[in-house]
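Heads up, one of the protein chains got dropped from this complex, but the rest are sitting where they should.
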Amino acid sequence: MNTFGRNFRVTTFGESHGTAIGVVIDGCPPGFDLSEPDIQAFLDKRRPGQSDLVTPRKEDDAVQILSGVFEGKTLGTPLCLLIQNTSMKSGDYDTIRTLFRPGHADRGYMQKYGIRDHRGGGRSSGRETAARVAAGAVARLYLEKERILILGTLLEVYGKTTPEGMEEAIRNARDEGESVGGVVQLSVTGCPPGLGDPVFGKLDACIAFAMMGIGGVKAVEIGSGLEAVKMTGTQHNDQMTPDGYLSNNAGGILGGISSGQEILVRLAVKPTPSVRTPQQTIDTRNCAQEISVQGRHDPCIAVRIVPVAEAMMALVLMDALLEQRKITPDCLQES
Amino acid sequence: MNTFGRNFRVTTFGESHGTAIGVVIDGCPPGFDLSEPDIQAFLDKRRPGQSDLVTPRKEDDAVQILSGVFEGKTLGTPLCLLIQNTSMKSGDYDTIRTLFRPGHADRGYMQKYGIRDHRGGGRSSGRETAARVAAGAVARLYLEKERILILGTLLEVYGKTTPEGMEEAIRNARDEGESVGGVVQLSVTGCPPGLGDPVFGKLDACIAFAMMGIGGVKAVEIGSGLEAVKMTGTQHNDQMTPDGYLSNNAGGILGGISSGQEILVRLAVKPTPSVRTPQQTIDTRNCAQEISVQGRHDPCIAVRIVPVAEAMMALVLMDALLEQRKITPDCLQES
Amino acid sequence: MNTFGRNFRVTTFGESHGTAIGVVIDGCPPGFDLSEPDIQAFLDKRRPGQSDLVTPRKEDDAVQILSGVFEGKTLGTPLCLLIQNTSMKSGDYDTIRTLFRPGHADRGYMQKYGIRDHRGGGRSSGRETAARVAAGAVARLYLEKERILILGTLLEVYGKTTPEGMEEAIRNARDEGESVGGVVQLSVTGCPPGLGDPVFGKLDACIAFAMMGIGGVKAVEIGSGLEAVKMTGTQHNDQMTPDGYLSNNAGGILGGISSGQEILVRLAVKPTPSVRTPQQTIDTRNCAQEISVQGRHDPCIAVRIVPVAEAMMALVLMDALLEQRKITPDCLQES
Partner (left out) sequence: MNTFGRNFRVTTFGESHGTAIGVVIDGCPPGFDLSEPDIQAFLDKRRPGQSDLVTPRKEDDAVQILSGVFEGKTLGTPLCLLIQNTSMKSGDYDTIRTLFRPGHADRGYMQKYGIRDHRGGGRSSGRETAARVAAGAVARLYLEKERILILGTLLEVYGKTTPEGMEEAIRNARDEGESVGGVVQLSVTGCPPGLGDPVFGKLDACIAFAMMGIGGVKAVEIGSGLEAVKMTGTQHNDQMTPDGYLSNNAGGILGGISSGQEILVRLAVKPTPSVRTPQQTIDTRNCAQEISVQGRHDPCIAVRIVPVAEAMMALVLMDALLEQRKITPDCLQES
């Protein structure tokens, strides 16, 4: 199941150390302006090596549009966006060919498929998310025309909530060959009311599906989230007046349908599993081994997840927007 | 989108005050024992009126198998499970025909569809979950044959974590016409490794989708959940030995694939939005109104969500189990 | 896979001698007028016993709307349409409990599922098509508002193409305990251009899928159909003028997209497999047996297939219509 969405259908492919990664988008509306630089701008934000808070690995991530665009406009036919894998050093990974890294998908892939590409995580690598960002870029460009804006921010790292505290926590982790977790927040403004498809395609359910499908995410909260547990109904309800809502505990989604308020989502991201500290593990023959993961890893993947989470949110909203169009003439006629 | 699952496809239908609610299950394996009492046992756990902690409303919820079973065994053809709506007092709802209740889906349905059945929430009523419980019962009976067991428990209510504290909080809320939030935990034992379908059909993503699709759920955590944010990689990683894992921060799912460990999930549930306390709202003409919701409502829907969450977990696992069978001969051959 | 369609999703359930058959429609647009008599009118056309050319079996086929309609209008929520099975005489079928009838699905169901409901064909019975007709009725009522009209006619029976010849062939077959094949034609007028979804969801491909999925259909032709084989390109091409096309060999669909011309489809239907003539067969233990199928069977199922084919065409067009709405604002803006 490498396809996301029912209307704006995004299928990613590619292993981190294979020939290329990429994405096919089926169901993209025709006739809107799209170019490689438009998409590249979003990929550049995800690209590593841009600050000392992220991995210094070099990845060019140059996107190429193979299909679906003609003379600068989308055709309504499938877009294929391709990113060649360059600067890959597969030899680096020979030592983990038969070792399962703790906190990684290594053993899971072997248990599921009976085979895996061990190099850099293969399909389970964070590199796969570049394809999501490329697809998300197309969706965001479309959504922006509809004045729907998505903004992700890093809220917390290892218990710290100020920029200085967060940066210090990340640098400390990096210097010690360690890693730390964090919280990412997403805000969407301009989302029209009526998006989301009860009962199983609720907008918040689709967001949770999208966000929990990002590697490393351990919790998803909408609006009040966990705080709701300590509230009474009267406190939690967002009362309505002719001028709008008096609060936003719903996080912009009620009954699985967007209300027109700001959509608010938070993700808890686990610390990067690749750490230098020696850990107990097993190999493919189930023998005890010790492992110390070397290499240039992100000390806090929450940082890198921000643009990925924005992209996934764009895919959810784009899909919901197209879904709603099917019934728009009918619901307008009646309301 | 009233269908859940790709292999064990569950489609629910019905409004709370219509003729009936029910569910069609397509893709149910043939040849296993199934009877109405088998399913009824699960519905009875969800039924209201069984203690003073839940609504005293009477709902019989008697399930009828309309198709898909012959001489006590499933046929492999679609099961239709029907629950007639009885004891419904639609007249009770005339006062909210043109009012939008705060914290409810009333206004969302109107914004989305341009029309709504206002009686008891219509399609957005918690009553729809009876159909989910019926479908989940079929899945659970099948999973139990495979020794996969699902257990839901109420962990916390309004900040209290002892049975006495939780019960007191609920009774207090009830007596004041108020409501309180809570936390539900799910545990799955016996789940084989290898379930879950990267990259977009990760098992934890499917669980988050299923759980956030239950009305009132505001957060979903897997394993360490929000705690992961305050941990280092070395602390969070579940180290492996030939005898098993040394911890379970992953919550039984790593890289989106079940590991064979216990699956652990927590849901944060908001307080019931129906409260007696007067609140500001608007009517369908956008005029200011005050509302005080009368009637016999659950003071803490978290209590009622336990069997629903168990049912949704069963649907997720059943679907993943059938999915994995497609490749099982190939992955076994290689591993 | 008991669901048809991606936008107007129709899931049928029920065995011919179970409690009931029915259908759930998910994705039905909200706000249009729908009542039980509206649907019943279409079911009555499919019902047996209305002339001496069809089986004299009595089936009431009274439809009940269980959900999705409120005060006479669709809600946008799933419709469940139920038809109770009455007048069923299951005992009639005891003799074929262990026998596989030639030309029937009996053995196929056993080979696929390892179990079957032998009574009246169970799930493979033509009775299942009543649920399709009910769903098709909803689609047709909607399409008629858009001025899209569907008409099925019986073109040929056992080589005869005049009403007298066809009726005589059917009566002869009936009197001899035999059966005969026939050709059904469908015509659609008023279909707007632009429906159909290349490359795999071509409108003609969807029609072929729908029609070949009706039991007994052995061939589907669009427009020129088999005649195309004997034509040159110049003969076959439908030339265009500012006033319209000069011919309609395409049958109203070109490149998988409706052209605005009349859609023309023909189905070849095999003779009813239930015949009194003794035939060789085997039983469930693979032993040789002779069978002579008794009972009141249709001597020519092509007659009965006309309303079913109309219904399936309605489902295809309804689905394509909703699909096209997703991109309509974009394609209009550009053209």
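Each chain carries a letter (A, B and C) given by its place in the written order, and its residues are counted from 1.
One rule holds for everything that comes next: contacts are C-beta pairs under 8 Å (C-beta built on N, C-alpha and C of every residue); 3 or more make two chains touch, one makes a residue touch a chain.
Because the structure is predicted, anything quoted here is derived from the model rather than measured.
For the chain left out of this panel, the touching residue among C:150, C:268 or C:314 is C:268.
Within the set A:39, A:63 or A:79, the residue that contacts the chain not displayed is A:79.
Touching residues on chain B toward the chain that is not drawn are 6-7, 27, 29-32, 73, 76-77, 198, 322-323, 325-331, 333-334. Those residues of chain A that touch the chain absent from the view are 1-3, 9, 11-15, 18-22, 24, 26, 30-31, 64-68, 70, 73-80, 82, 112-117, 122-123. Touch with the hidden chain on the side of chain C covers residues 1-4, 6, 12, 100, 102-115, 123-124, 128, 156-159, 173, 178-183, 193-202, 204-213, 215, 218-226, 228-242, 246, 249-251, 254-260, 268-275, 277, 279-282, 286-288, 323-324, 327, 330-335.
Heads up, the rule we're going with is that only the chains that are shown with their structure count from here on.
With centres taken as mean Cα positions, chain C sits 44 Å from chain A. Rounded to a whole number, the gap between the C-alpha centres of chain B and chain C is 37 angstrom. Shared interface positions of chain A, defined as residues touching 2 or more other chains, are 6, 198, 323, 327, 330-331, 333-334.
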